[in-house]
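Missing here: one protein chain of the complex. Every other protein chain is in place.
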Amino acid sequence: MLDKNGIAKRIAKEIKNNSYVNLGIGIPTLVANYIPQDINVVLQSENGLLGMGPFPFEGEEDADLINAGKQTITTLPGSAIFDSALSFGMIRSQKVDLTILGAMEVSENGDIANWKIPGKMVKGMGGAMDLVASAKNIIVAMQHVNKAGESKLLPECTLPLTGVRCVKKIVTELAVLEVLPQGGFRLIERAPGVTVDYIKSVTAGKLIIDSDVPEMQID
Amino acid sequence: MLDKNGIAKRIAKEIKNNSYVNLGIGIPTLVANYIPQDINVVLQSENGLLGMGPFPFEGEEDADLINAGKQTITTLPGSAIFDSALSFGMIRSQKVDLTILGAMEVSENGDIANWKIPGKMVKGMGGAMDLVASAKNIIVAMQHVNKAGESKLLPECTLPLTGVRCVKKIVTELAVLEVLPQGGFRLIERAPGVTVDYIKSVTAGKLIIDSDVPEMQID
Amino acid sequence: MINKVVVNADEAIKDIQDGMTLMLGGFGLCGIPENCISALVKKGVKELTCIANNAGVDDFGIGLMLQKRQVKKMISSYVGENAEFERQLLSGELEVELIPQGTLATRCMAAGYGMPAIFTPAGVGTEVAEGKEVRNFHGKDYLMELAFDADFALVKAWKGDTAGNLVYRSTARNFNPVMAMAGKVTIAEVEELVELGELDPDHVHTPGIYVHRIFQGKDYEKRIEQRTVRTK
Partner (left out) sequence: MINKVVVNADEAIKDIQDGMTLMLGGFGLCGIPENCISALVKKGVKELTCIANNAGVDDFGIGLMLQKRQVKKMISSYVGENAEFERQLLSGELEVELIPQGTLATRCMAAGYGMPAIFTPAGVGTEVAEGKEVRNFHGKDYLMELAFDADFALVKAWKGDTAGNLVYRSTARNFNPVMAMAGKVTIAEVEELVELGELDPDHVHTPGIYVHRIFQGKDYEKRIEQRTVRTK
């Protein structure tokens, strides 16, 4: 079973050389720490920055330079700044190759719910609806089950949707799963020490299991 | 009767202090020469410049700095440069207060034709259709009759239209006319030495004549 | 050039009335019109509809206007951490309309470009789509979303000249340029008001034609919401 950093590490392996990537808040943010040194990846922050650098050194924070999580960050040589409309323009026109974000629920046809729980204070969807409706490739980073122990991989989402038929892949503490175009979660990899039977037991949506499901290689 | 510079001079009197103005090619370009020194007028050139200055001094031409007529020009302190989409964005959103352009025909309900003569080589509408469809205030600078001696102020345009119900005022070598919201050319002023009867004789569209039509004051 | 300079925030906002719709630039607390917000709090104008990506925090940004119950409705994409906001929302004192962030930005931009509506895939198949026209282009569904209309847009720039040309600094740009283009009246506050000719025409982000009033702001706090650092 993986911890949050393990999930981030496994997702980092999905990132291709020479690609533009948008990382959501939470586990996706951690992915940046595990991108291999030998590949070129440019991080887009939807508040208006292409080429997001690391956090600033203590004392060098700039109030005018933040990421979409409102954290102080830095630019890199070759960064570009733009307004919010152009930022989502490049997202909508699919110039961002990969979006990684968290979710409360994913359905077996790729629907995602990650912004609203009826009856609870709703903070808003931020840029998530734009990202999931536009991105060519969407990977979800999440726990396999919720705090109540219920599967987050469902036949259909029960929570209000963020987007439909958009998630391509899911990485949880237990497994890597691909959402098939015809519907269904195809189990691609198991986390170290996790059995196929256990993954079956916590996956409510349709699970497609090949004869051999390899264990993840994350280091 | 006015010459081209006279028409330009008369139109210059229509320009209000603190306004943004787009000048078309031909007589409208001449208007810039007669804007009173004591008023603030900012010229917008639709190829992407706000705050167009005079022509450059000989030897100081910059190939990268032209107006919509492709003439070399200059900027002024406080000028701004932008792309073609934003340029027409400010036109469409009616930030440009006044558009002055030439015409082949104007109808009594304010339709304008100024881009195409069937059977002749058509060069295109350039930005004219955007300008006439968007501007709050449009003044046409033109000759009262065409080369064949036919009135250019018509009940209806005979040439393909550039825009509908948009012209507010017309200045010709003979007269200043207002296009009334309910239709019709209201004769506001006569050029020096021109009689109302003569204007009547060369205006094919509905002409509304008040009891007293003053002579233009252009100097 | 046309001189857009007014003496201060109080003068700039003096004709903002109860019940009006305002756009406020900024993302989180970054690039917000601090001086205008202070002046609005001082003036006490009420029943405002505020279009802004976020609603500030309890004691800064739009949060200050919420404390004074000046806001009737927030139109935002994410309302973040703000206890007073939450209290007013749950008690029904405050209305909130949540809009995808890209849709929010593009609806502002549309106004500045004279486009009455735009198409976006954001929200298709979700509750955001309710009551909206869905249209298919090239096999993909889009929602038609209308341009925003605001009585006043309040934006913050780094530098501006007397003609209203604006230059933003770093990610404090965010929503400011698109809102600057969208206000019936646009008020810009700047950290540094400069003379004509001091801004390079090629570097102007918002041409002065979109700006109706500009003033030299003061006492910028520029509060950081999530100070995140690494050690040397």
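To keep things simple, chains are lettered A, B and C as they appear, and every chain counts its residues starting from 1.
By our rule, contacts are C-beta pairs under 8 Å (C-beta built on N, C-alpha and C of every residue); 3 or more make two chains touch, one makes a residue touch a chain.
Remember, it's a predicted structure, so these values are computed and weren't measured experimentally.
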Omitted chain - touching chains that are shown: A, B, C
Which candidate, B:44, B:99, B:134 or B:203, sits in contact with the chain we can't see? B:134
Can you work out which residue in B:26, B:69 or B:183 touches the chain that's missing from view? B:69
What does the interface between chain A and the hidden chain look like in terms of residue numbers? 18-20, 40, 42, 44, 49-51, 75-82, 85-86, 88-96, 134
I need the residue numbers on chain B that touch the omitted chain, in ascending order. 45-49, 54-73, 75, 81-85, 87-89, 91-92, 111, 121-130, 133-134, 160-165
Tell me where the left-out chain touches chain C, residue by residue. 106, 113-121, 137-138, 140, 142, 146, 167-170, 173, 201-203
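As a convention for this text, only the chains that are shown with their structure count from here on.
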Looking at which chains touch, is this a line, ring, star, complete or other? line
Can you figure out the chain closest to the middle, judged by Cα centres? C
For the pair chain B and chain C, the C-alpha centroid-to-centroid distance in angstrom is 36
